[in-house]
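Before I ask anything, let me first share the structure, which is written out below as structure tokens.
A protein chain is absent from this complex, but the other protein chains hold their places.
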Amino acid sequence: MNQDIYVLIEHLQGEIADISYIMLAAARDLAESTGGQVVGVLLGHDAQGLADDLAADQVFYADHPALKEFASDAYLKTVASLIQERTPRAILFGNTTIGADVASVLSARLSLSLVSSCVKISEGKLISQICGGKIMAESELDENTTLVTMIPGGYKTEAGQSDAPPAIETFDAPALDDLRVTLKGYVEPETGDVDISKEEILVAIGRGIQVEDNIELAEELAEFLGGTICASRPIVDQGWLPVSRMVGKSGQTVKPKLYLALGISGAPEHVEGMAGSEMIVAINMDPNAPIFDIATYGIEFDFFDLIDPLLEQLEDA
Amino acid sequence: MPNIVALVKMVPDLVEELEINDSGTGLDRDWLRVIINEFDNHAVEQAIIIKERDGGEVTVIAPEAEGVEDMLFTTAAKGADRMVKLSHDDFEEGVNNHALARAFAEKAKEYQPDLILTGVQANDDLDGPVGPLVAEYLGMPYLGYICGVKIEDGKALVCKEYPGGLTAQMEVSLPAVLGIQAGEEPPRYVAISKVRQMMKTAEIDEHETDELDPDGGIAVNRMYLPEDAGRAEMIEGDEDEIAAKLIEIFKEVGAL
Partner (left out) sequence: MPERTNYWGIPHTWGEPETFVYIIMFLSAAIMLFRFYKRASLWWQIGRPEARWDKIPQRLWLVVKYAIVQTRSLRQRYPGIMHAAIAWSFFVFFLGTALATVHDHFFEFLHGNILIVYKFTLDIFTIIFLIGAGMAIYRRYQEKPEKLTYDEGFTRTLVLITVIVLTGLFTESLRLAAERSGISAWSPAGHLLAQLWISTGATEKALTNWHLGAWIIHLLTVAFTLITLPVSTLLHALTAPLNIFFSKLDRPIGALAPTATTEDDEPIFASKLSDLTWKQLLDADACTECGRCQDACPAFNAGTPLSPKQLMLSLRESFVHNGTKPVLTGEAIPEDVLWACTTCGACVQECPVLVEHIDTIVDLRRYLVIEGMVDAELQTALMNLGRYGNSFGKSERMRARWSKGMEPKIKNANKEAVEYLWFVGDYASYSPTLTEITKQTAEVFQKVGLDFGIMYKGENHAGNDVRRVGEEGLFEMLAEKNMKAMSKADYQAIITTDPHSYNTLKNEYPANGGQPVLHYTELLDQLIASGALRFSKKLDYKVTYHDPCYLGRYNGVYDAPRRIIEATGCEIVEMPRNRDCALCCGAGGGRIWMEEGEIEERPSESRIREAVELGGVTDFIVACPKDVTMYRDAVKTVGAEEKIIVKDLIELVYEAL
């Protein structure tokens, strides 16, 4: 076994996903304690160029038509053969729709240990965040190659980017036939009225707003601030706002100047989409809400009680 | 007509305050209240939606936990045909997903399922979600983050979620395991009297799990509540004071 830390680079429709940079940054932390290198594992088809800005010491690249876009079987076979061949110290996956489909299966297939929901790595310790961000768990690498799935929140994407393209080593994918999973195509989301990922000011609402009527108040506030409203998943699931307004894991990733979180508890799935905001102001009734761990300013209050005096003062201002 | 197995587990209820046990490596189970994993709840809903559309049978399997019978009867009231409770002394203590997945796999294969549905994740997963592990132990393909399933000619056409609202149409050969992110419809409401009726008429099959093999999970050195270190600067005061302070902040970032 070598001491290198591998990172399964995720990309979608020709673009590297942010989680890949985050993992590279985390892998750097881990590699420092193991004394190995950071290696990006890139699977694709005519996608070598995607490796250009990866902050890795090296990138292993496999090219195959079946690897053009993600489909679990082809990825599994390729990554499994790579691990078996090269036995890295650890390999990081995103705890995402791509990485999570691969990591657990590999754990069972190769009898390797798996640590999931890791948010930060320091001094060789893997810190996982569970229970909606309310519990932290610390573990160490197993004696064999350890599989890790990562969630955003502990690293900035910039830390995983580099101006100098890494060295690329191509490797052959194994025979990719008898695939049981195939991609039929993508369905683009309905384009919303606004692109929240480009907004500078966002007023975000979560489960804590309780009733649909309160959305109007949030909208009014957003208007004052020259921004727009977005939401966490429960609000969209209720059908109160369109999918185009969803922030988080299956929604948009946003990086506004101001993210005003109303009644959002701050579950990791949501935080993933907004942790990169310049300033986060959170209003929540639950003093233990994890959102207060990442917010710049926190207010323990019922939003509904606060909104009226706030709107009044805004009117005066 | 598809034979569907839904795998369900109970997870910590985040409405309650969570505490760490004395050894500092796990949750304090004495005080823990558990609730159905919300993604598993969606998986059950999806299973019943498929059954209502294509026929077949739905079997729900869950490891024992406080309130698991009520939960199983609730799934029966929604339309599940069979309820199975896995029992083992260690379940109460909490087992990792590798051990649970092996137990699930062993029981699920008895029903020769065409489709196994489970939640894409759970809030207490520390060694990956259960679904892909079960899939690999049974030699079935796995797809997670699923938000819709159609069964056609021995295959499932599924809708898989990607970031940004993008979804992929994927085809997977059956039998397969799917990790459900959201059912095609949100979980339905079942009236308490229907659940109570089930308690009187339906029966839960109890299955003793022989062995729980946690291999593949990893030992937790330390479990703790997030430190206050990185916490937000809390703004205190009455409504008006807070509002005033907020306006200052808004001005500061140029929102006003």
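By written order: A and B. Residues from 1 in each chain.
The rule we apply is simple: a residue touches a chain if its C-beta (ideal position, glycine included) is under 8 Å from a C-beta of that chain, and two chains touch if they have at least 3 such contacts.
These figures come from a predicted structure and were not determined experimentally.
Among B:190, B:225 or B:249, only B:190 touches the chain left out of the display. Contacts to the hidden chain, counted on chain A, fall at residues 211-213, 238-239, 285, 302, 304-305, 308. Contact residues of chain B toward the unshown chain are 15-17, 35, 186, 188-196.
Here, only the chains that are shown with their structure count from here on.
Mean C-alpha positions place chain A and chain B at a centre distance of 20 Å. Considering their complex, residues 12, 14, 17-18, 20, 27, 98, 101, 120-121, 123-129, 131-133, 135-137, 141-145, 157, 159-173, 176, 179, 181-182, 186, 215-226, 230-235, 239-240, 242-244, 246-247, 249-250, 253-256 of chain B touch chain A. By the touch rule above, chain A contacts chain B in their complex via residues 12-13, 17, 69, 71-73, 95-97, 100-101, 103-105, 107-109, 111-117, 125, 128-140, 142, 146-147, 149, 180-190, 197, 201, 224-227, 237, 243-244, 246, 249-253, 257-258, 273, 278-282, 288, 290, 292-301, 305-306, 308-310, 312-314, 317.
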